[in-house]
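First up is the structure itself, then whatever we jot down about it.
What you see is the complex with one protein chain gone and the rest in place.
A and B label the chains in the order they appear, each numbered from 1.
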Amino acid sequence: MTTRLTEEPTGLLFDDRSLYSVKLESFEGPLDLLLHLIRKNELNIYDIPIADITRQYLEYIQLMEELNLEVAGEFLVMASTLLQIKSRLLLPTASDEEGNEEEEDPRAELVRRLLEYQRYKAASLLLRERDLLGRETFARKFDPPDLIDLAPDEGPLELELFQLIDAFRKLLAKMPEAAIHQVAADTMSIADRITQVLAFIVDRGTALFDELFDEGCNRELLVVTFLAILELCKLRMINIVQDERYGSILLTPAVIAEPDDPEGVELNG
Amino acid sequence: MVDLKQIVESLIFVSDAPLFLDRICVLLEEYERGEIREALMALTADYRLRGGAIILAEVGGGYQFRTLPEYAEYLKRLTKSRPPKFSQSALETLAIVAYRQPITRAEVEYLRGVDCGGVLKSCLEKRLVRILGKKDVPGRPLIYGTTKEFLELFSLRDLASLPTLKEVQALGERPPDEEQQELPLGMEEEVENGEE
Partner (left out) sequence: MVDLKQIVESLIFVSDAPLFLDRICVLLEEYERGEIREALMALTADYRLRGGAIILAEVGGGYQFRTLPEYAEYLKRLTKSRPPKFSQSALETLAIVAYRQPITRAEVEYLRGVDCGGVLKSCLEKRLVRILGKKDVPGRPLIYGTTKEFLELFSLRDLASLPTLKEVQALGERPPDEEQQELPLGMEEEVENGEE
């Protein structure tokens, strides 16, 4: 977000840079600034005089700099886009002469973006005008007294993914560095594969080594699957046997997990 | 006299979040879905006709009793919590996510022309936007969508009850000529059908 200077009365901004007439507001970005310039000059958005608008845009940025307002990088990117469009318009188009390929108007992309942005800006204004819960309209937001005596029972869980990751993030923020580093994408997929492979083996009772490498020949998956099997071995969660020399390798679960009765084993310990 | 309309009324009244028709049907399995729907309509009409401060509103896909905006002035005196406020950048981001979901951060930023990471994050924290998963393109970027809470907050029944982008544009400036037709921006249908 950058600062908008609203000129009052109109037209003052570029002619007379008197700070007294400048009010501070905010622009949401380069597209917003461009729309403002188009509206102010009553230009046809479908036929923007690029040279003119570029000049005004640059003047604006210069003014912001003179006023020591921070000019966000996006504004500069747009400035160079405008200059590029301007120079492309100055070049004679080769395709026109040949007559076959008609080149797209260099402004087309910008016009599309401006129109699109204009729509969402209008949509955001509609959102702003809606009856907001807690501002225009209110609901009962508390544990209803009628239900207080009735203890809540287990129903379906309601949890948002972001809550989960946010909890983890906050937790790690409190932790020493050393404990943090290993949360990488590849660790994730090995963990994922470990659970998959284990579930598969437990499910079948016995699984063929080759079966685990069946789905797709993706090299990455092969490696990850292999690492998962090694890890499962290391953790002694599966046994690997070979029934004869060069025979098929069999994987069997070493531990039959009983999720229904876990507390007896460790949780109370 | 205990009849369905009153039962439904009591359920919605004590529920701490909008109550969905589906949920009511599960709770009141001795009644038909059609009957329950009728009771909801009758109840909505009752509250309108009563002319009280409370109406039965359909928000976020469910039913909830809400006060009419006329009373906000008085209710502000009662509640300690400050009313929700939104920056223009948050509203633009929410509008884009609402109309274009599922959408990636890069797509939101392209449409707005500015960085949106911070805004997206605060929308996630406020639970107005949620992570829908990852997009099946290289890099697997996260994709975002709006939440039930978003609909509740903005008193929207569902995403389809957002004005279509065509309607939105009609409210803005009229384009000077027909040239507009040439630009393939129309995704109104997509937004409408894309829902659920």
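Points worth noting:
Rule of thumb we're sticking to: a residue touches a chain if its C-beta (ideal position, glycine included) is under 8 Å from a C-beta of that chain, and two chains touch if they have at least 3 such contacts.
All values derive from a computational prediction rather than experimental measurement.
Here one chain is not drawn; of A:Ala191, A:Leu208 or A:Leu230, the residue touching it is A:Ala191. Considering the full assembly, A:Leu172 is the residue among A:Leu58, A:Leu90 or A:Leu172 that touches the omitted chain. Mapped onto subunit A, the interface with the missing chain covers residues 73, 77, 109, 112-113, 116, 138-142, 145-147, 150-159, 161-169, 171-172, 175, 179, 182-185, 188-189, 191-192, 194-196, 198, 231-232, 234-237, 253-255, 257-259, 262-263, 265-268. One chain is missing from the display, and on subunit B it is touched by residues 1-2, 6-7, 9-11, 13-15, 23, 26-28, 46, 50-54, 65, 67-68, 70-71, 74-75, 77-79, 100, 102-103, 105-107, 109-110, 115, 117-118, 120-121, 124, 131-137, 140, 142-143, 184, 187, 190, 194.
We adopt the following convention: only the chains that are shown with their structure count from here on.
Subunit B has its Cα centroid 21 Å from the Cα centroid of subunit A.
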